[in-house]
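In this view, the complex is presented without one of its protein chains, the others remaining in place.
Moving on to chain A:
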Amino acid sequence: MQLQYFLLLAAALFCIGIYGLITSRNAVRVLMSIELLLNAVNLNLMAFSNFLDSTAVKGQVFTVFVITVAAAEAAVGLAIVLAIYRNRDTVDMEQFNLLKW
């Protein structure tokens, strides 16, 4: 019965990430929320790999890739935030609603 607990923990982390993603006004905090989501996914992958695929551990390979891609993504994301900050002098998400109807 241990797998469920891992999965529930990961889901809770994912939901916290979602909440942060949708409600944060600071763009950097949005990126942080995304990191939370990715880490929740990593937890899932590790749990599945351990309990369902303990010999081939493909989940662990996935996790390594996700960590790598997440690092790159965070770097690019911070670059975008910096670029916006240079132009608009703020990182408030509610100021970035120019591309509406």
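Definition applied: a contact is a pair of C-beta atoms (placed from the backbone, for glycine too) under 8 Å apart; a residue touches a chain by one contact, two chains touch by 3 or more; residues count from 1.
Note that in this section contacts and distances are computed from a predicted model.
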Hidden subunit of the complex - UniProt protein name among "Hydrogenase", "Multicomponent Na+:H+ antiporter subunit E", "NAD(P)H-quinone oxidoreductase subunit F" or "Alpha-ketoacid dehydrogenase subunit beta": "NAD(P)H-quinone oxidoreductase subunit F"
Identified contact with the non-displayed chain, of A:8, A:22, A:64 or A:79: A:22
Omitted-chain contact residue, chosen from A:16, A:57 or A:93: A:93
Those residues of chain A which, in the complete complex, touch the missing chain: 18, 21-24, 30, 93-94, 96-101
